[in-house]
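With one protein chain withheld, the remaining protein chains of the complex are depicted in position.
Residue numbering begins at 1 within each chain, and the chains themselves are lettered A, B and C in the order written.
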Amino acid sequence: MFPEISCLPAPELPEDLSISSLGPAKIPSNLRCGRFIPDDARIYVHVSPSAIPPNGVNPTIEMAGPRERIYFDPTKTRCAIVTCGGLCPGINDVIRAITLEAHHNYRVSSVLGIRYGLEGFIERHGHTPLDLTPAAVANIHEFGGTILGSSRGPQPVEEIVDFLERRNISCLFVIGGDGTMRAAARIVEEITRRKVKIAVIGVPKTIDNDINFISQTFGFDTAVQEATRAIRCAHAEALGAPNGIGLVKVMGRESGFIAAQSALALRDVDFVLVPEDNFELDGPKGFLAALTRRLRRRGHAVVVLAEGAGQALLRSTGETDASGNIKLGDIASLIIRRVAEHMKAEGIDHTLKYIDPSYMVRSVPANSNDCIYCGFLGQNAVHAAMAGKTGMVVSKWNGYYVHMPLSLVTQGRKKIDVCSNYWRSVLESTGQYVYFNPDGG
Amino acid sequence: MFPEISCLPAPELPEDLSISSLGPAKIPSNLRCGRFIPDDARIYVHVSPSAIPPNGVNPTIEMAGPRERIYFDPTKTRCAIVTCGGLCPGINDVIRAITLEAHHNYRVSSVLGIRYGLEGFIERHGHTPLDLTPAAVANIHEFGGTILGSSRGPQPVEEIVDFLERRNISCLFVIGGDGTMRAAARIVEEITRRKVKIAVIGVPKTIDNDINFISQTFGFDTAVQEATRAIRCAHAEALGAPNGIGLVKVMGRESGFIAAQSALALRDVDFVLVPEDNFELDGPKGFLAALTRRLRRRGHAVVVLAEGAGQALLRSTGETDASGNIKLGDIASLIIRRVAEHMKAEGIDHTLKYIDPSYMVRSVPANSNDCIYCGFLGQNAVHAAMAGKTGMVVSKWNGYYVHMPLSLVTQGRKKIDVCSNYWRSVLESTGQYVYFNPDGG
Amino acid sequence: MFPEISCLPAPELPEDLSISSLGPAKIPSNLRCGRFIPDDARIYVHVSPSAIPPNGVNPTIEMAGPRERIYFDPTKTRCAIVTCGGLCPGINDVIRAITLEAHHNYRVSSVLGIRYGLEGFIERHGHTPLDLTPAAVANIHEFGGTILGSSRGPQPVEEIVDFLERRNISCLFVIGGDGTMRAAARIVEEITRRKVKIAVIGVPKTIDNDINFISQTFGFDTAVQEATRAIRCAHAEALGAPNGIGLVKVMGRESGFIAAQSALALRDVDFVLVPEDNFELDGPKGFLAALTRRLRRRGHAVVVLAEGAGQALLRSTGETDASGNIKLGDIASLIIRRVAEHMKAEGIDHTLKYIDPSYMVRSVPANSNDCIYCGFLGQNAVHAAMAGKTGMVVSKWNGYYVHMPLSLVTQGRKKIDVCSNYWRSVLESTGQYVYFNPDGG
Partner (left out) sequence: MFPEISCLPAPELPEDLSISSLGPAKIPSNLRCGRFIPDDARIYVHVSPSAIPPNGVNPTIEMAGPRERIYFDPTKTRCAIVTCGGLCPGINDVIRAITLEAHHNYRVSSVLGIRYGLEGFIERHGHTPLDLTPAAVANIHEFGGTILGSSRGPQPVEEIVDFLERRNISCLFVIGGDGTMRAAARIVEEITRRKVKIAVIGVPKTIDNDINFISQTFGFDTAVQEATRAIRCAHAEALGAPNGIGLVKVMGRESGFIAAQSALALRDVDFVLVPEDNFELDGPKGFLAALTRRLRRRGHAVVVLAEGAGQALLRSTGETDASGNIKLGDIASLIIRRVAEHMKAEGIDHTLKYIDPSYMVRSVPANSNDCIYCGFLGQNAVHAAMAGKTGMVVSKWNGYYVHMPLSLVTQGRKKIDVCSNYWRSVLESTGQYVYFNPDGG
């Protein structure tokens, strides 16, 4: 299976990684705790000499953190938070961190919680915003989901900015996936066109962990932990029957990070199938033959499947969902059906148990690691907005919290590099290359 | 919805609750720890005066526990354990308890683990039994499933008893559901016919908690705990979208105990649909209208569905599975489809998230409560077998471990009594009667 | 160790198990869900024929549940809840269940939450009561502790009843241990003396599970589950060093139920020391010799200690705490010191790790089993109060929720019967009788 792999080209960087600003910061800070990040503190993009491009330039990104001088007068500042797209562990933690930082450390006048995603800006939907006080958010991190509610899909940018102006919002925090970040970019354009002073800060959210230039998205660690629960059960089911097969489908439309990472966490998985590594079902090097070899040798098998794996085997309908994502074909059904036919033909009396834990993976509260991460993201988002930054996201890169241009995170997707040491580790831990190889590996 | 309910008749008791025995116990016990249960210690069946039948007789059941005199000579005793049917939390705990009790307390010569259910007795399947030593079972309770594997469906009784005779087994422990208990009864008949001295002790297993005269089956408590994890996520999903609906399907073919109990545990559930309480989809008193009222009033809803609920709404195919159970129609798909149609007609833009946690509920390790319970079941099963009891199950009734005739547990199923205080509590905690009632409850 | 055990006498029942009432119930019920428990429904105390006293009378207890006719007019009824003594998993669940039942099902006019135990009734402490609305209690079951706060010790009964009269309270719910139940009894006396119409209903709470005539107190199941976490760690520590000893002290002042039950749950414990089963430290049959034998044979040992075990080995100071409990001597320190001396003398280089998880055991949220239990206790407490019952507690006996006279639960304590099958199981699962026996068991 390996020789055929052609590797991912490295993502190309845009020329300019500098962050837009509403204007020079001026108002003396009232930050209570005085360690500031100078505005020119930066982090290298590349940490390995071999990754530096031929021109020898290692680009740098702006470091996040509290600035000594801020742009907005806190006493007159009104903030708004909106959460868009699918659920993900930690959204409530980000909402809480933004709210507490804005109230306790900057003493802003209010924080508004927009209901149900971008719909909440549009009058005719009639969703009244929530007043996010410290008391209102005190315990929300103990619960999964988002207390604001969410929705998918775009809304008219003009009406959104109308809302912001009418409500006198200075800082808008947008928590969402790459579709949402593109919407945020359009909101910034409209704000610029109107020459109003509103900072727009994104907090990228995707349970698939597939956003470019973000080491790991919040909630991913929790998602992996929950996915291992499902895999553990699939293992018990596989061992529980002659020729038992446990099949788990996890999220991962275009990137198989949850599948790969949870396989590494348990090291009880026999096959990991991800969108980045194509496979055939049929033929001596196909999955069905590999699975048969595994069953013949060990009597059971655990298969972890990213939802976007093997899409080449399905006929796409071309349909899209409300967020504009192409509807994926149902690879799990195809595999279940083809395994049944194949095992019947091979005379193997198998038992396949299928687990789809998706909503249980994404709707749990964040674990302590993600809580901490979300706390920093929220705090740094507020620091950035108060300093007058706009059109950017807060993120972590090479271990530092940074400001990234919105444009950087919306171009392309992060994928597993199947030529990497990481993917090799996955293959080693599953041993699947042995079974995919008709000569016995 | 209430007036129409007609209640369950109380299950009728067979005339004889006495336990069969292979013969008088005689060999002096070598039990290390000397508190014995006299053979005539018994427990009342009915604990409420009003449940005693008109004849005034409150039947009694034999108490379980170590006997001062035992039937088998431990040094010559070989035991076997077989696990059948679907997985359930705690099976490994029962296997471990039987093995440790037999080895440590009675010092039997060996305990054999039969692989893959009744198949393991049948030569042509080629499943070699495991030697269950204390070391081999030391940590198995930390894992879900069954280390022996399981299978469904009957096998020829003659071949099973041939196996037992050939392997010189004195005590057979059968862990399984009611189909398995019927198989155990047939094994006892064949043993009796052959006049061999083999004790057969059942440990009833069903995650549905639907076995007659067993207060609660092992694993049920764990299953409820796990089901609440799914419901918690469904709640987060329902709150996360305008008109969000979280739909969870849990196990419960003919009895809705998991659905009802997990709704009581969380008290965040809005509708519990179980096989015992029929409902319509259509009409002003139907589920679709009730759900619509709920959404209109509160904006979201959590629905917990037992897999066997609403079967009257589906056309049965009459097919059966390997265990002989009638294949249920897929009520979840029907509800999802009909809700979509109905909400479209009502002009309600809803989001339904469906979670089926079944294999995650049944394949986890037992929680501490079930661990303790399984430990006692296993120990008492060994005590019963060594005392020469046969054709019985160990169980808990009115807080005591007891010996019950196999015939008692295989007649009929335990169901939720919809006229009970218990079901009323479920309805109160969901408030569903309010929404099912077109006049506002 | 066994022959010397003298067993507990069975607790004697008071002559009268009937429940006091404020007067005949009369106001037609507005219960929304109509299955009522007739006032004469009763449950037998004894379930085993051999437990029935020589006079042949099996006493009965009143069954709990909603009554068709109630005493108080809900629209004019004000309730109050107070929580006293140490924390225990599930207190918030009981508060929540009482509040939701009173509001949703009876539509009472208000529920008052008294702050910090009996202190909250006394003006000079200045603790303002909380208004317990359904929204205020919606999520409190997700948190350990008590949202009302607690305190220890008595307060003047006159001032308490003054408070109830002044605030126009009709139903008082008292959640607490046996000291609190005695205080509740004195409150009832004062109410009776004043001839006012106030129902006082107790919900017995003790993490030690040592209240007479209550099968299991709420929170105990959760406490056992948490205690097993500590024992699991003690096991890892014991295995992690040559002659490693893991020592865990759990709650249990006069009764060792948590110690015994958590040992049964894990079956990895080597010694369980409880107040009911005396032991010596020195001598060939003493604990130090037993521990030495165990280390010599297996190289490690796990010891679980109830805090009240071995008090005969300590000189009592005679001091009492605010609740009037005698201050226990510190058995853990004594054992750690004596083990160190003994092992030094024996030339055994040991490592002892001591874990006291007490506050982590009692301050966690209730698990699903306890949630359900607390839900029923709270609902039935409201049913009892609304029906005009008073001077009683709600409890579970032989599987049914019942009304018990306050006097019954305050007389004596429930202890482990060291002659029982239960304790024998503990000894079998630890194997400690082998090591306590100098002849090798």
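Convention: a residue touches a chain if its C-beta (ideal position, glycine included) is under 8 Å from a C-beta of that chain, and two chains touch if they have at least 3 such contacts.
As the structure is a prediction and not an experimental result, all values here were calculated from the model.
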Omitted-chain contact residue, chosen from A:V111, A:L264 or A:M343: A:L264
Among C:A136, C:M360 or C:C419, the residue in touch with the chain that has been omitted: C:M360
Contact partner of the left-out chain, one of A:V224, A:A290, A:A332 or A:A384: A:V224
Per the touch definition above, residue among C:A136, C:V196, C:A241 or C:C419 touching the missing chain: C:A241
Candidates C:Y71, C:Y116 or C:F279 - the one touching the absent chain: C:Y116
Residue, one of C:H141, C:K205, C:R232 or C:H342, that touches the chain absent here: C:R232
Hidden partner chain, residues of chain A it touches: 2, 32-35, 37, 41-44, 47-50, 60, 63, 65-66, 96-97, 100-101, 104-105, 141, 215, 221, 224-225, 228, 261-262, 264-267, 367-369, 371-372, 375-376, 379, 398-401, 419-421, 423-425, 427-429, 431, 433-434, 441
Residues of chain C in contact with the chain not shown: 87, 116, 119, 125, 127, 143-147, 149-151, 229-230, 232-237, 239-242, 244, 353-357, 359-360, 363-364
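As a working rule, only the chains that are shown with their structure count from here on.
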Chain pair with the greatest number of C-beta contact pairs: B-C
Most widely separated chain from chain C, with each centre as the mean of CA atoms: A
Interface numbering overlap (same over half, different under half) for chain B and chain C: same
Mean-CA-position distance for chain C and chain B (Å): 29
For chain A, residues that touch 2 or more chains besides their own: 143
